[in-house]
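To start, the structure under review is shown below, and the notes come after it.
A single protein chain has been removed from this complex, and every other one stays in its place.
Which chain is which? They are A and B, in the order written, and residues in each are numbered from 1.
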Amino acid sequence: MYPAPFRYHRPATLGSALTLLAELGAGARPLAGGQSLIPILKMRMDEPSDLVDIGRLTELTHIRKDADRYHLGALATHARIAASAAAAEIPALHDCAANIADPQVRSLGTIGGSISIADPSSDWPTLLHLLDAQVVCRGLHGSRTIDIRDFITDSYSNSLADGELVTEIQIPVPPANSGGAYLGFKKAAPAYPAAAAGVQLTLTAGNICQTIRLALGAAGPVPVTSGDIEQSLVGEPLTEAKLQQAAAALVDLSDPPTDARGSAEFKRTMLHTLVVRAARMALQRAQGDVVKGSHDYA
Amino acid sequence: MDMQFSGEFSVARSKEEVFAMLADPQQFAPLLPGYHSMEMKDARTAKIRARVGIGRIGGLATTELSLVEAQAPHRARYTGRGKLMQGVYRMHTAFDLHDTTDGGARISWQGKAELTGKILSLAGGGIRGYAEKQITRLIASLETALSSAPEPEPAAPGGWLGRALYGLSDVSATEARIEPQVAPTPDLQAQRAAANQRIQALLEAPRAQVKPARREDERLIKGKGLFVDDYSPAGLLHLSVLRAPYAHARIVNIDVSKAQALPGVACTLTGKEIMELTDPFIQIGAGATQQITDYALATDKVIYQGDPVVAVVAESVAIAEDALQLVDVEYEPLEVVLDAEDALTDRVALHEETGTNTIFSGVYEYGDLEQAFADAAHIVKIDRLEFHRFGSTALEPSACVATWDPRGEIDLFANTIMTVPLAFLAPALRVRMDQIRLRTHDIGGSFGNKITNYPYLTLCCLASRKMNGAPVKWIETRTGQMLTGGHGSERIYLDTEVALDRNGVITGLRSKHIDDIGAYPRYEPLGSVIWSQVLPATYKLRNIRIDFNQVVTNKGPSAPNRGYSRLPHIWFMERVVDICGHELGIPADQMRLNNYIGEFPYETPNGCVYDSGDLPAMLAKAKELVGWDAWQKKQAEARGEGRLLGIGIGTTLDSGTNNWGQARYVNPQAPFSGNSTAATVKLDLDGTVVVSLGTFPQGQGHETTAAQVVGKVLGLPPELVQVKTGFDSLNDSHTGQSGTYASQFVVTGLSAAHGAALKLKAELTKLACFGLDAAAEDLEFGVGDMGPQVSVRGTEQALNYWMLANFINSNSASLPDELRDLSLHARHVYMPPFKVPDVEKKIGNLTLTYALQLHICVIEVNPDTFQTKILDYAIVDDCGTVINPMIVEGQVHGAAAHGIGAALLEEIAYDREGNAISGSFTDYAPITINAMPELKCANRQSPSPFTFHGAKGMGEGGGGPLHSVCAALQDALHGQDLIIRHSHNSPMVMFDRFAGGTEKGVTVESR
Partner (left out) sequence: MPETLPTAAVRVTVNGKPCERQVEPRQLLVEFIREELRLTGTHIGCDTSFCGACTVLLDGAPVKSCTLLAVQADGAELTTVEALEQDGQVHPLQQAFSEQHGLQCGYCTPGMFMSSLALLAEHPEPSPQDIRKALSGNLCRCTGYQNIIKSVQTAATLLRQEG
């Protein structure tokens, strides 16, 4: 299987890439690691006139930390993120990065490419919701920072303007006594998850919930979150009953499609199970336990 | 996928104005979202290009939109059809206009859209929501456009298709720009350098001259195998196939003109041309089945999604795929038949020329059912069991390179797996068999599936002839393979009734079985009889009646798949025994012991002879291996904690070496019986021992074991025996039944090689007697200083193989007359001692050997999500004398993986319209390393009395895990009053079946 013919460009700098994308217009696509885009091109689901290979832009490969946030360049690969200090400090980030697809895909796939394609089953959008990430985008006329909640707008859709690129993802450093977990369920490593869920929380003394984020993935066109449900847990001890209740309320908001990966009802049950498990794991981690997270395989 | 929609909105324009816009395709079309451009085909029909996509993904869709009704100023109705993103759609939409009180118009609209094809698998198939949004968007844009003067949207880019089909230019003036490389950041550079260095260090490890464990490994571990795709003769052309997006549709028109005009395209083939150039493939079945016209391309109808419609031959696969996009096929969808019981009604006949979907119908009845049920202490009734569709999906897809030279000789380098396809191919192509040189080399697995790739081989031959003898290569795509390249048939089992005595011994069984074989019979209806090789499975019941039907449906044509036809039957028998045990409260192991066949050889009620084995001993060994007693304790504890833990036994048979006479049960005219397999063993000019087999190995190590057997006959170590790789019809070592199928190589292939080696040895003996002037009984075969030799026992006198070969090949004048009929080219045809079965009574010995396997699975089921985890797994196999333990264990592991995959992960499923929803590996997800438990394996050896070495075929494996996993799940869930009635039990399907409660479907009457 082969992509339809296209014209190939490889700019050396971000500036040059943005100029090219602006010149080429709506028929052009940026190519980062290609792990989502190339299969789509091979199936000829998309037939861009031009591909702009941004995979080598040195401006976008960084992974660094400053006083209060991690900066993940859009071209940071899943593998590099999994091996980074950021992942060592944020277990949920590790859960996600180290379990996306398989080692081969993780070698090439990038965080920026993944959220730019915005496959409704992909892992990063859900994980980034947990971590209150900000997406930095740059167009020919400047850059802007978009909250991940506003960035992903629909299946395969986001708020990038034509010719605009994701340049960086920023993740606030979680406060002390934080913990999180991200879990998915899929048939095999290289398959997309049928359901995924994550929890990130901070505890005060006495294990009272100070902050919490819950998110469901592959649960509809965009990750499913609820400020109200999160708020209802703040200031409370996170008992099993509370978690079950919150999970049920959150799953009620989900709208997973019935498809080859399971019926909507099955997926809702799986989402419920996963979010409760992630919450338990997050609690343990917030209390300092080392708990290895892993996706479930059918 | 069908979508219905309706609604209404009002605009501040008069009904007449609105009607004028809606009923004029030229005004209406530009209102569509993503509109690019259009042209009018006639006054009422517009060809519209619009960009259609999902978010950022998408491409140019073409739609032919026709105004089919216009009642001014009340009603306008359109129909449309088009292609988009590897799918096709049809739509109907109607607008009814009404006056509003304020002088405007109220527009009520309704419509229907059907979307089909590969696009449905996007996003795991969850695109309905998006498609509905598109329709909302369409209506919103209509509403806006009708309310105010429309702002023309900038034309959407047309992409490659726009350029190719319509000459639309959307490539900007910007030249392809590749700027000089910028070095990666220092940290990234350092990371890459370190990674490269670590690999480099590993690559610098000292190499060794190692004798590989199998001789096939010698090339395969070096990446030096020769698979079909590795073979690229000069001038090669590539063939790609356009497949039907519909499961059932009439072909109205095919336009290949644009594809043919694409630079780099050599030619195209359509069904019409195929009908002129070929005859329909032969049909194995009898009666109406003989009327089926099956060609290499669809002719007037497509009858499954993936049915090949057009072939394009081009300089590269990429160009061929480009050209496929330019082919325009107009279809008229027809009603689909996807259910076996529905197919039996002939409500819609797929093959109209026959008028029926039934391919085989027959009764297999043995013993006295009336008496068995009259005497029964218990009668267990099971309303329905289902065996699902899955495929072994060999990693190498089907492939061939065909060269039909202008002199009429066809060279076919392919990965087919038996000679039977030649019998389909040659008559279809109207050539003699000697005109086709069929050869194979390395084959990347088949598991039976590749038997039915001959339609594509036919296409390549025709394409080569059309291109004056240029070699033409076809490599099946995985997506194509998933649609059509080898599904095992589905089977349903209806109204099963089981008679048991007081002790839980089954005394009678009756049931109605229907095989769903998909669209074309091809190798079928042989599956309608092959199951009866294992009629009672491993159980001693004598009274059995099975009403067997086989039907076609609008799904991919099935092919033999590892465990072909017997596996679904053994699974049925295993479910019956297991369900009866559970319902009657008899422990699983006891239930088996109560019912197992005792003494071997054992003649089954239908005359098959099970050769050897000891089932209770196997059970004991497997229980020991898995730690049965300990698991029983853990299970009791788990149940106390509310956990669902089950232990299941699967006992299975692998019947090997067919008696082809059984084909007469499905077609009394079939000119087959017995089983012939050939091999040749010769001395080459230099005395090298060369073996040619008639088989098509795909990883089973035939070269290794054949060298072992021939070496043993001649007193040589295996490394001094050369075995030619693959099959070559020029080797003259095949028969009409040669092949690698039905667990038979160890018997047929090795017996043929053994027989040929004995013949060669006899000739060598005669020559050596003459050359050494010695008596035959004084001769010794072995290896001397000058290689393989024949010597006179206790003396220095010897002749090596070169000298012996020389007598025949280069030095014949010295030979006495009586030795001049020798050739040192021994061909042996092995024919097992079969008789023609009794077709009327359906009695006869259908297979020569029966390998046995006993599996025990321990599984835990999550009560909420039905996720499963195999906690322990043990296998005991008995395939008689083991020729090569390593290869046997490898086959056991591989068959176990296929069974576990099928039981828990793999299902080829269709939606209601016949769209394959597992159309890629990503959606089908064949079993990966993550899902494989560690297997505990042991072996017993009960030599077969019917083979020269005591070995039995065992490659198919009998699907043990399907039986053991289902039994273990049953054991785990029986406390919940749930019955495992399906062979496929992924968490997804178990959840849907069980979470909302289910009908048990099983009753017990006890007297």
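Here is the rule we use: contacts are C-beta pairs under 8 Å (C-beta built on N, C-alpha and C of every residue); 3 or more make two chains touch, one makes a residue touch a chain.
All values derive from a computational prediction rather than experimental measurement.
**Q** Out of A:31, A:97, A:135 or A:169, which residue would touch the omitted chain in the full complex?
**A** A:31
**Q** May I ask which residue of B:71, B:144, B:196 or B:503 touches the chain that does not appear here?
**A** Within the whole complex, the residue contacting the unshown chain is B:196.
**Q** Out of B:305, B:922, B:970 or B:985, which touches the unshown chain?
**A** B:922
**Q** Of the listed residues B:395, B:730, B:762 or B:776, which contacts the missing chain in the full complex?
**A** Only one listed residue reaches the unshown chain, and that is B:395.
**Q** Could you pull out which residues of subunit B are in touch with the chain that's been left out?
**A** Residues of subunit B in touch with the missing chain: 160, 163-164, 167, 171, 175-176, 178, 181, 192, 194-199, 201-203, 205-210, 212-214, 216-217, 219-225, 227, 229-230, 232, 261-263, 318, 322, 392-397, 442-445, 447, 475, 477-479, 698-701, 886-887, 889-890, 893-898, 920-922, 925-926, 928-930, 932, 934-935.
**Q** Need a quick check: the contact residues on subunit A for the chain that isn't drawn.
**A** These residues of subunit A touch the chain that is not shown: 1-8, 10, 31, 34-35, 38-39, 41-43, 51, 53, 55, 79, 101-105, 107-108, 188-191.
Heads up, the rule we're going with is that only the chains that are shown with their structure count from here on.
**Q** If we count contacts the way the header does, which residues on subunit B are in touch with subunit A in the complex?
**A** 53-60, 85-86, 118-119, 121-130, 133, 156-161, 170-172, 174, 176-185, 188, 191, 317-318, 321-322, 325, 477, 479, 862, 864-865, 867-868, 904-905, 909, 917-918, 921-923, 925-928, 930-931, 986-988, 991-992, 995-996
**Q** Touching residues of subunit A toward subunit B in the complex: what are they?
**A** Subunit A reaches subunit B through residues 1-2, 4-13, 16, 20, 23-27, 29, 40, 43-50, 56-58, 61-62, 80, 116-121, 154-158, 185, 187-192, 194, 218, 220-221, 255-263, 265-266, 269-270, 272-273, 296-298.
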